[in-house]
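Every protein chain except one is present and positioned as in the full complex.
Now for chain A:
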Amino acid sequence: MIGWPPFGLAARILCACCVLVAPLAVAQDTARRSGYQDMGRSLQAMQDDDMANPAMLWVQEGAALWTRRAGSADKSCADCHGDVGGMAGVAARYPAFAAGLGRPVDLEQRINLCRTDKQKADALADESRELLALAAYVARQSRGRPIAPPDDARLQPFIAAGDALYRRRQGQLNLSCAQCHDDNAGRKLGGATIPQAHPTGYPIYRLEWQGLGSLKRRLRNCLVGMRAEAYGYDAPEYVALELFLLSRARGMTLESPAVRP
């Protein structure tokens, strides 16, 4: 049965045992709050400690994939990009405009462009373990950096489209993203605190999923909760929403890979 129960189920189980006290590792922002700040201390501690953060398993896998040759070009990511340290700051400015395509692409799509165009290999499937592992490994290099969307005039129409989507009522429940995430952020939807929807930690390890997932998957979850038809994974609507959310979160600290309930 589809509904809102996915929200906050894990939080319910977890808050029963939150006794750990950990320092806030994520910088506080007076008006804007990361979902991190709405989590219990035990989840925050899980995110902050690389030994406890389950997403680090994907990061390790990403490190192995980074140096593995693939495709008919028989090249690894490292063959062209060298040390992954060169990827510092990249995840903080995606989605970005892909001139060859004439439209913006998100980090996962950018990685897949390198798979198909540079490695001459098949694209990795959306939400596949490999694609998430590479995205997590690349995004990890930007941890602690401010979200810095590019000042690129070509992105403006796409950001505006995302803004409009964010405010549009959809689905059988007739709700817009803004009605929850702007008008009611901080309030309780059943057991879950409604976050401000800042994409500060993607890809995230979500307890509800028992696995890593992209921002797209998170947006799909909200659409399903609204009982709206989820867009296909390759739909431009997601990239537009992602761009809008990133521009709204400009300057906030990137936590990737984060943990969320």
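Basically, contacts are C-beta pairs under 8 Å (C-beta built on N, C-alpha and C of every residue); 3 or more make two chains touch, one makes a residue touch a chain; residues count from 1.
In this text, contacts and distances are computed from a predicted model.
One chain of the complex is hidden; its UniProt record names it "Sulfur oxidation c-type cytochrome SoxX", one of "4Fe-4S ferredoxin-type, iron-sulphur binding domain protein", "Oxidoreductase", "1,2-phenylacetyl-CoA epoxidase subunit A" or "Sulfur oxidation c-type cytochrome SoxX". From the options A:L124, A:I147, A:A230 or A:A249, the residue with contact to the chain not on display is A:A230. Note on the undisplayed chain: of the listed residues A:G89, A:G190 or A:G251, the one touching it is A:G190. Although one chain is not displayed, its contacts with chain A can still be listed: residues 1-5, 8, 12, 168-175, 179-180, 183-184, 187-191, 224, 227-230.
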